[in-house]
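Okay, structure first, notes after.
Showing just some of the chains, left in place.
Chains here go by letter, A and B, matching the order in which they are written, and residues are numbered from 1 within each.
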Amino acid sequence: MSQPLAVLRQRLFTSVLSDCLDAAGHRDQAMQARIRPLDEALVLCGRARTALYMDVYDAPAGENPYELEIRLIDDLRTDEVAVFACGASGRIAPWGELLSTAARARGAAGVVMDGLTRDVRAIRDMKFPVFAGGIGPLDAKGRGKVMAVDVAVEVAGARVAPGDLVFGDADGVVVVPRAIEGQVIAAALAKVAGENATREALARGEKLAEVFRRHGIL
Amino acid sequence: MSQPLAVLRQRLFTSVLSDCLDAAGHRDQAMQARIRPLDEALVLCGRARTALYMDVYDAPAGENPYELEIRLIDDLRTDEVAVFACGASGRIAPWGELLSTAARARGAAGVVMDGLTRDVRAIRDMKFPVFAGGIGPLDAKGRGKVMAVDVAVEVAGARVAPGDLVFGDADGVVVVPRAIEGQVIAAALAKVAGENATREALARGEKLAEVFRRHGIL
């Protein structure tokens, strides 16, 4: 990938990347619609660092229930995205203001999880990109626990391998697998240009059939 | 209907229309709560032009997957509402910025769909009323295809026939069948007046039981 992440963050969109992933034959790369940004104005773009949660039903005394989670956060580097696979239970809010503060201090680009998040007003004030499966107060302690980091996971229907490019904006989140990253990004940058011409023609009142025939973009 | 649509758009509300549809014995006219406006400040009011989607699992080479969809959009007229019945899958985002641009150029009043929509920041900037079952990036190509237009459909639990009045605001979307349109609109305009008196009495601190006894409105 010859473009730095900051450039992609400015010029690309989730919907365009999704179309280019489709065209490349990778059709399951968008997370389900239940994953939403806390702040629709922020764009998330970075490389995945994954954590895999297990549902638990007890917090044994003397055990640090956050051990691997803390290790992952403390190990985040610039432009990395914490990706938490919390499973389908929807019981836990593993992310909040303190983890956002710690992750941002490391230079992380943001976080994506299929669990819930909390402290949402404080996180919005920080302008830190958080994409989650909902909002709720229940801490993970005694409910869920990270059992592995930097392994392949699935989050809301999309497979995420460590190092994959994760891109999120107001339209949702897509995952670009490493192997096709260069090709997909190049196609997406080209498509953005084509969409501008299409939009202008439609705004002038041209028929959609004619504009689609000419540009092939919808 | 002697009132022009622009007047209804200013003076009516989804909740009042819903009550009057109930009173007329039509009790299944509100779409389910999962259908939400992209912009809660916009009011949608117009006549339904329907499209019926089928889930597909392939996009055969050489086929235009958007053929009927494009035909419907290009045929929209002033004050018409595109109504897309996309089914229960929640996989596809058939609507976005380009279709919004094309539809507005034709004078359409807005769009309602039980699928997802994308390019939501751009659409909000356009102030074009879009009501959808969620937000997501996945294009319909190879996932869903319009098989019929201008037929009776069901969207999020409500039946919509071509030409029905579709009304949406921050409270959701209701469908007013053509046959009872005059009666329901007249009743709704009358109820709006009664609610003002009720609200004022309650704000003065009168007991609800007394105010309801007097006005019969809750």
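Observations on the model:
Just so it is clear, contacts are C-beta pairs under 8 Å (C-beta built on N, C-alpha and C of every residue); 3 or more make two chains touch, one makes a residue touch a chain.
The shown structure was predicted, so the numbers you read here are calculated from the model rather than taken from an experiment.
Here 2 copies sit in place, and the number of copies making up the whole complex of this structure is 6.
As a convention for this text, only the chains that are shown with their structure count from here on.
One finds 31 Å separating the Cα centroids of chain A and chain B.
Within the complex, the chain B residues that touch chain A are 64, 66, 70-71, 73-74, 90, 93, 96-99, 101-102, 105, 116, 118-121, 134-139, 141-142. Residue ranges on chain A touching chain B, taken from their complex, read 13-15, 17-19, 22, 27, 30, 32-34, 36, 40-41, 169-172, 174, 195, 198-199, 202-205, 207-209, 211-212, 217-218.
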